[in-house]
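Heads up, one of the protein chains got dropped from this complex, but the rest are sitting where they should.
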Amino acid sequence: MNKKSLQLHIPEPKCRPGDKVDFSDLKIPPAGKVSRPEINVGAGEIRDHAYDLIRVLDDKGKAVGPWNPKLDPDFLRSGLRHMMLTREFDERMVKQQRVGKTSFYIKSTGEEAIAVASAMAMHKDDMCFPSYRQQGLLIARGCPLVRLMNQIFSNKMDPVKGRQLPIMYSEPDYGFFSISGNLATQLPQAVGWAMASAYSGDKRIAAGYVGDGASAEADFHYALTFATVYQAPVVIHISNNQWAISTFQGMAGGEHATFAARAIGYGLPGLRVDGNDFLACYAASKWASDRARNNHGATVIEHFTYRAAAHSTSDDPSAYRPADEWKNWPLGDPIERLKQHLIVIGEWDDKRHEKLQKELEAHVVEQLKEASSYGTLGNPPPDDPGSMFEDVLKEMPGRLIAQREEMLKLRAMKDE
Amino acid sequence: MNKKSLQLHIPEPKCRPGDKVDFSDLKIPPAGKVSRPEINVGAGEIRDHAYDLIRVLDDKGKAVGPWNPKLDPDFLRSGLRHMMLTREFDERMVKQQRVGKTSFYIKSTGEEAIAVASAMAMHKDDMCFPSYRQQGLLIARGCPLVRLMNQIFSNKMDPVKGRQLPIMYSEPDYGFFSISGNLATQLPQAVGWAMASAYSGDKRIAAGYVGDGASAEADFHYALTFATVYQAPVVIHISNNQWAISTFQGMAGGEHATFAARAIGYGLPGLRVDGNDFLACYAASKWASDRARNNHGATVIEHFTYRAAAHSTSDDPSAYRPADEWKNWPLGDPIERLKQHLIVIGEWDDKRHEKLQKELEAHVVEQLKEASSYGTLGNPPPDDPGSMFEDVLKEMPGRLIAQREEMLKLRAMKDE
Amino acid sequence: MIQALNSALDSAMERDPKVLVYGEDVGYFGGVFRVTAGLQKKYGKTRCFDAPIAEGGIIGTAIGMGVYGLRPVVEIQFADYIYPGFDQLVSEAARLRYRSAGGFTAPITVRTPCGGGIFGGQTHSQSPEGIFTHVCGLTTVMPSNPQDAKGLLLACIEDDDPVIFLEPKRIYNGPFDGHHDRPLTPWSKHALGEVDEGYYTVPLGKANRVRAGDQVTVLCYGTMVHVCLAAAEEQKIDAEIIDLRSLLPIDLDAIVESVKKTGRCVVVHEATKTCGYGAELVALVQEHCFYHLEAPIERVTGWDTPYPHAYEWDYFPGPKRVGVALKKVMES
Partner (left out) sequence: MIQALNSALDSAMERDPKVLVYGEDVGYFGGVFRVTAGLQKKYGKTRCFDAPIAEGGIIGTAIGMGVYGLRPVVEIQFADYIYPGFDQLVSEAARLRYRSAGGFTAPITVRTPCGGGIFGGQTHSQSPEGIFTHVCGLTTVMPSNPQDAKGLLLACIEDDDPVIFLEPKRIYNGPFDGHHDRPLTPWSKHALGEVDEGYYTVPLGKANRVRAGDQVTVLCYGTMVHVCLAAAEEQKIDAEIIDLRSLLPIDLDAIVESVKKTGRCVVVHEATKTCGYGAELVALVQEHCFYHLEAPIERVTGWDTPYPHAYEWDYFPGPKRVGVALKKVMES
């Protein structure tokens, strides 16, 4: 019936190293254009939202349209502060890795608005199930940087006792779930936590975070299925930062649909948001949180953004994408845009900005000093190897007690 | 912010045993209403098809509308024949299970159109990755019933050597993949096979089949993701027969969206079809097959139907659903409807129908006679236990040779 | 045994509102093996309910519930279908306490029917305990009778770490001893078929010596306990038979004490042989009893093939095979 034979399609990003950056085929609608439905709207009534882009800040930095959350300037300034602190923290910690004070680090540069705004849109006791790129959640929730640094340095004050790869934080007191090295596993757990909250007649909701690449994992499907079936009070945030490691979002199915559109097939609302627009991220997260908290079920939010930095300190993006993509990203820099907005509304200026920047740098330095005083990776070598056998189970079983003994005896023997 | 506390939602079917059957909230659009796009249409242009219902046969049995495949009467009669044979085969084999000639059986009653029509819409050398309810594929492709019966009886002619649960057929010569007991695993395999065909510049396509309940499995997500990413020439058929075992389709996410709508989030076309309308099933399958074969990629088809029989011979549906739901199913019986159509167009009558029915019964009896002559489950006991160690690997490893010896020695020992 | 398991769930739910039960077909219908029958009616739709057919989702959400503070008991319809949930069990449940230094835990119980002998073919007959006992952070339990089943399941639900609770489906209705050609005695006629009323636990990590003997130690669990008892009787061998009950934690003392006494050991399980749990038992026994052993330790297990439908009884390690092994170790 057809003459031609079949061909296998392999998605390719538009630009590779050496190519001239070209984002011309990104359709960026003007700010203020997208309608804002009631929080109890039927998912089927807002399917188009999954293909649109919720934007509040226009090119001049004015907040426009129905999604404008009309936040008070102090609140905006603290949002700015959290984002700036997150970025400064990232810069510092990468330097620590460079000089060998830790083995690994992951920055969130360019994506600070997503974690910070969503954290500020939730209650402090709502539970977050993050991926490894939401350090902004902890910063917005006031977790002392020194705790994060202690984990990164695996030093004697490390909250997880030197067991985890750097940045795999676990902060129960800040409603921040233990980060898993295995992608997307946190999503069904977030849904289960939300189901438990609903089962218990609680008022707390959950939020899960995942990347564009990891949305291809099974747990993404499980999470959305259980979320819709049980109408779990959970918000699923997809950070579409265009890249996994070396593969672009088209390799995760982004060539023919948005990630927000995934929600449609499950009968869930899917919102697509300008991820570099603090106000839009806040407004969407707030809408979804209110929806969940009022028993109207789960929402999927795609935050459309760009991963400005390398995937991690183990990665060199110049091998697979043009170095200047980020500079040309049409949605700009979330910090610059919120700063500009505050200036436009007369609540901020460059002097105050620089002053704040200096203050944050000093704060990070001071926290770093304290953390370093507890040690950095291998320096001094951690001195409680026996603790390696704890927490495998609540009570240490016989065979682990025996293994611990053997290990300590071995350690005591001087090498010949 | 909200006074009320959260509640956990547990989906419930509208009717349970004892309730009066009520399908009033099923919206059944008139036949002929849905438009038929070109096979190269962009998935984004036909999203609404996922919420509509493609129907060709109207209540009077006339074929109407753009999806009318205008098939020649002989072709229709063979479709009718395959469906009737499938149903007769099912009836007979359940009886065999009742009298202990086999341990297990699964009927496809009420769903015959899906397998038969999709098989007839494909080329004979296209590859099918079925679930356990598509015996119609084998019948439409002319696989001798005796082969199926031999498998069901695990007798000495069993094509899979007595290794598999009854009905877990494997028929390479009929483009019918080995049925897995593990739900949905066949879907990424179907996509992989299709990718291989495209990689090889072949012209053959693949078809995968899954139920409404099993669509919640990870492999469904994997399959749709890989299908869209690589534009694999594959058709994914979802048989939404309203029930898994005791759980209704709402427990798989059907309360707030159709199963065809799952396709939307992956940028794939999703067609929703009257699964009891042979012509509609054929037309949709043909459209999707042509689309795949012409390098336009994958399609998801939800066949909206009803599981008329028990889930399997191990199941008693009267425990969880009203006994007379099937009789009240608004979409009727696929066999009756095709029969009526043939009569309406003057190509069939009751006498010929009865004659055919008798002929098919005789054929099944005759095949059953042959199969029984090779034995039924345990009677005689299968006489090649050593074969149990074959095909674990291509070459039998040393440890299996030793185990076979041990087993045969043991068997030779008479019991004390 | 089904009633015993049902009674265990009932007691747990009655006692602790944090206990809830879900899985495929477990709600309105009460489970394909009826273990959860009546619980939804008694405790309501939100405490015993059906789940989507998504094992990874069932286990993943259960972990989230455990993190919240509940004690979910989930059913995987057949052990053969637990693999889609393997990542959540191995990468998440088993490691959560460790990686969070105790900050988060997953006190979940995963119930699942295992084992063959019901003509279920290769995907309704598997015994996957050996892949779980290799995963640190998981507790793995398999009862052999109703009295234990109830007490062990209650202990698992009480346990603050994730537990895999394997239910040998062949002994759901009676102490099947491998003689498939003989009528099955129902549990009602069996000493351990009588289940205590109300709440009680059987401690995890304590083996049960079901038969005292001096000549050879038999290590077994689940259905094989009854097969081994039958074999010992039939061969008139003075075998000491130990029902391990919980595979991890393991009752090493009971094992070592017995083998040091008998000097001989046979290890029996239904799972495939290579790298099965029996290999660990052999390794432990030879490590701890080397100088007491008078003969090589014998393993009697399922063959290293999938479970073949038609040849089920040639696959199943029955009393005849166990008897041959017993005689072999006695004679060597």
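Every chain is named by a letter (A, B and C) in the order it is written, and numbering of its residues begins at 1.
By definition in this document, a contact is a pair of C-beta atoms (placed from the backbone, for glycine too) under 8 Å apart; a residue touches a chain by one contact, two chains touch by 3 or more.
Predicted model only: the values in this text are computed from it and were never measured.
Although it is not drawn, the missing chain touches A, B, C when the whole complex is taken into account.
Of C:Q3, C:Q122 or C:Q147, it is C:Q122 that touches the chain left out of the display. Only one of B:I39, B:A196 or B:I343 touches the chain withheld from this view, namely B:A196. Although one chain is not drawn, the whole complex shows that of B:S178, B:S314 or B:S372 it is B:S178 that touches it.
Considering the whole complex, the residue from B:I39, B:V392 or B:L410 that touches the absent chain is B:V392. Hidden from this view is one chain, which touches chain B at 127, 129, 159-161, 163-164, 168, 170-172, 177-178, 180-182, 185, 187-197, 199-200, 206, 218-219, 221-223, 225-226, 229, 390-394, 397-399. The set of chain A residues touching the chain not shown comprises 7-8, 10, 12, 16, 103-104, 154, 158, 161-166, 168, 180-183, 213-214, 216-218, 244-247, 251-253, 314, 319-320, 377-378, 382, 385, 387-389, 392, 399-400, 403, 407, 410-411, 413, 415-416. Residues of chain C that touch the chain left out of the display are 80, 83-84, 86-87, 90-91, 95, 98-99, 122-123, 130-131, 133-137, 248, 272, 274-280, 282-283, 286-287, 290, 293, 295-299, 304-306.
FYI, only the chains that are shown with their structure count from here on.
Of all chains, A has its CA centroid at the greatest distance from the CA centroid of chain C. Averaged C-alpha coordinates put the centre of chain A at 41 Å from the centre of chain C. Averaged C-alpha coordinates put the centre of chain B at 35 Å from the centre of chain C.
Multi-chain contact residues of chain B (touching two or more other chains): 7-8, 10, 216, 218, 251-253.
For chain C, the set of residues that touch two or more other chains comprises 46, 51-52, 54, 56-57, 84.
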